[in-house]
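This report refers to the structure that appears directly beneath it.
Missing here: one protein chain of the complex. Every other protein chain is in place.
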Amino acid sequence: MPITKALETQIDHVSILDEHGAFDEQLGAGLIPDEDLIKLYEHMVVCRQLDEVAFKLQRSGRMGTFPQNMGQEATSLGAAYMLDDTDWMVTCYRENCGLFWRGLPMEKILQHWMGDERGNQIDREHYCTPIAVPIGTQMLHATGLAWAAKYREEKQIACTFFGDGATSEGDFHEAMNFAANLDIPVIFFCQNNQWAISVPTSIQCSAPTVAQRGIAYGVECLQCDGNDIFAVAWCMKKAIESAREHHRPVFIEAVTYRLGDHTTADDARRYRDEEEVELWKTRDPLNRMREYLKGKKLWNDSKQAELQERAEKTVAEAVERAETIEAPEISDIFNWTFAEIPEQIAKQRDTMRTSSIGQDPAQIAAEQTTNA
Amino acid sequence: MAGVTQPKDQSHFILPDLGEGVHEAELIKWRVSVGDTVKEHETIAEMETDKALVEVPSPWNGTISELCGAEGEIILVGSVLVRYGTPETAAVAAAPAAASEAAASDEPSDGSEDAGTVVGSVSGELTVSDRFARKAPDPVEMTNGHTKALATPAVRRIAREFGIDINLVPGTGRGGRVTASDVHAHAGGTSAAPTPSAPATTSSAPTSGFTPQAVAIPADLPPVDAGNVAEVIPFRGVRRKIAEALDQSVKTAVHFTVVDEADVTALDLKRREYAKVLGAKLSLLPFVMTAICKALRVHPALNAIVDDAQSQILRKDSVNLGCAVDTEHGLMVPVIHGAETLSVAQLGQAVSQIARGCKDRTIERERLTGGTFTISNVGSYGGMFATPIINYPEVAILAVGRAKERVLAEDGRMFVGNVMPLSLSCDHRVVDGAEGARFLNTVVTLLQNPVELIDS
Partner (left out) sequence: MANITLVQAINLALVQEMEKDDRVLVLGEDVGLNGGVFRVTEGLFKRFGKDRVVDTPLAESGIIGTSIGLAMSGLRPIPEIQFEGFLGPAYDQICSHAARMRTRTRAAFTVPLTIRVPVGGGIHAPELHSDSPETIYAHQPGLKVVMPASPYDAKGLLISAIRDPDPVIFFEPKRIYRAFREEVPEDEYTVPIGKARTVCEGEELTIVSWGASVVQCMQAIERSNASIELVDLRTIYPLDMDAIEASVKKTGRCVIVHEAPKTSGFGSEIAAQIMERCFLHLEAPVQRVAGFDTIMPYYKLETDYLPDADRIEKAIEEVRAY
């Protein structure tokens, strides 16, 4: 018998606005209205400003560890822009730009990284899940959330964000497999930023693309330039249609770059070349967007200066709000372990400053005899 | 290393943890000089930790008045990196130390004030005290002199109540264990009745809440047969207090007891209905309590105490109903204050609450005093009638026996009823026999007519 081809496939790469300013009219025309473009750009600038301030806050001891978003603004923002406001955004921890587009207050993000759980107390109306620290775990939650929407016969879908490193975790593969086989309307949005802390993508995936991992699960796969918000929007449009109308999951690999350190506790100079960073700075999504807007006469230097000032003010005000939130009380932690506080935990709360937490005070006070 | 709290007055900047768990950093380069004005977020120094080379920014606007460290020096997290000073604060700094509470003038060499701002227990660089220093490559063999007594916690408690250091008691039990008898023997010599030196106080265990009271022992006691003793139980603590109280009652009040029975068949049905509605267990006791409260309204002479010192009888207004409770520590009589204002269900709750409080000894002291009448539920242990001892200085006590099915007769007809035996003791000095009997009769009538008992 001759050997036949069991499968032949290809991965499409989408690029609309490249780093040299070339714009693909065929794909990009009408994709994003001009007034929205300006708003999107403003969000990017504010988000970048937060990164810079947050970094300083950590260095001067005003905030704990913080992961900067620098260089990746277009990915989560482009996705959030295309999703409906009631679609789930199931994020990791480098999607601030998209979250702010959703209206999540900036001080919430600051509060989280300032070591206060109340920063995660997100209004349900944002349809955003809290920051997910354990890598890759949230993709299964997104699959569950989307599954629930389908079960309820709602048009809602979910979009989950994660990095290239997360595609090595078992949960990623389980999530893709569930979504594909059970027809769950979820979009898997991989922000391939080239680095998982110090480990390059080549150690996570030695195939030419991360996107093709979806093929194994029968999921439609796309790759795009993640620093090109038009390309992100184009892919999202396609993916949203597939998920919403046909309950088919889609895997998007957005190729981008982490311009900053992994977090403020990291120093990327130890493991990657400055040249590589410099190269990617030329592909910065902010510059690309600004030049495009200027080219369309939608933007100029005075607008830029005004925006920069506004961004600084916005961030400074958010920092002030976050820093003036009253510190949490330690007794608060006991209130959230369960819906109803078990007596055992209530007792620990009431005795937390005694010699032995949770112990019946009558037991401790050795010989309190009542006079009968 | 936990966070660092910066001074509110912005007089100086304390080096924070620059990464996760960083305790120190090398000062690579100053980026500012004394006299420079810096803005919030402006870099003041470059520092290198084990993890990274970092730029340290100023947390606020200000003028640098002092750089605390030289390039190449290791700076500990929690120590001052730079000081700030405007012309005014600089003047304050120059003034004598006592001048400013703001402490912008902290002597760097002192350090104790600044160190206090470090949150967390492990400060920058911890030096381990000599006493924890490693003496030998590995643990030295530990000596175990066994000079301390072997004893169960129960026996230790007895020793403590006697005020005896258990380590001084020779043990005769298994493996040299100190037994309860050993403690008693040690406390009382050969006599079974312990005679600790009075006043006995705990000698070694400090802050023990309970100090055994010395008991006055009458001089003319009959001789005691010390032979054939199975166990010696010290007459102390709660037991002794109970004894004293009862002794005083019997010696002071003139007791008489009157008994009667109540057919509680109908009441028991009512009780079941109640229990169903409440969804909780409910005994007949709260119903009896309600009956007592109502009967005391009719016969107020029994809701009283005797003030023997002033030779007066104090009739009380509200009914503070004592409730004798048997606990493993002995008899306790917690009091339900204002019992007449409580419903049956509330009384039921109150009873279980105080019972629990007595059992685990969490009951407050105020709830053990102030009674005006006492009820004793002897029936729960199987008795019928009793001759209860009044909880002096009260003047009456009602013992409730166990309700049982019995054959009854009425109008020449026999039938089966659920009968509850009741025994009332009164202090004859205050309550006459007829008054007592009338009170008991009112209680019986109420118990036999649940509608009247509950609705009226």
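Going in written order, the chains are labelled A and B, and every chain counts its residues from 1.
What we mean here is this: a residue touches a chain if its C-beta (ideal position, glycine included) is under 8 Å from a C-beta of that chain, and two chains touch if they have at least 3 such contacts.
Everything numeric here is computed off the predicted structure, so don't read it as measured data.
Enquirer: Hey, which of B:27, B:75, B:151 or B:306 is the one touching the hidden chain?
Expert: Candidates B:27, B:75, B:151 or B:306; residue touching the omitted chain: B:151.
Enquirer: Write down which of A:199, A:215, A:298 or A:316 is the residue touching the left-out chain.
Expert: A:199
Enquirer: From the list A:86, A:121 or A:354, pick the residue that touches the absent chain.
Expert: A:354
Enquirer: Of A:98, A:165, A:185 or A:285, which sits in contact with the chain we cannot see?
Expert: Considering all chains, including the one not shown, the answer is A:165.
Enquirer: Which residues does subunit A use to touch the chain missing from this display?
Expert: Residue positions of subunit A that touch the missing chain: 64-65, 112-117, 133-136, 165-166, 168-171, 196-199, 203-204, 265-266, 270-271, 327-328, 330, 332-334, 336-337, 344-345, 348-349, 352-359, 363-364, 366.
Enquirer: For review purposes, identify every residue of subunit B that touches the missing chain, sorted by number.
Expert: Residues 1-3, 17, 20-24, 50-51, 119-122, 125-129, 131-132, 134, 137-140, 142-146, 148, 150-153, 156, 175, 177, 205-208 of subunit B touch the chain absent from view.
Heads up, the rule we're going with is that only the chains that are shown with their structure count from here on.
Enquirer: How far is the middle of subunit A from the middle of subunit B, if each middle is the mean of its Cα atoms, in Å?
Expert: 51
Enquirer: Residue numbers of subunit B touching subunit A in their complex, please.
Expert: Residues in contact with subunit A: 3-4, 6, 13-20, 40-41, 51-59, 160, 205, 207-210, 237-238, 241-242, 245, 329-333, 358, 360-363, 365, 368.
Enquirer: Could you list, by residue number, the parts of subunit A that touch subunit B in their complex?
Expert: Interface residues on subunit A, with respect to subunit B: 52-53, 56, 59-62, 64-65, 115, 261, 264-267, 269-270, 360, 362, 365-372.
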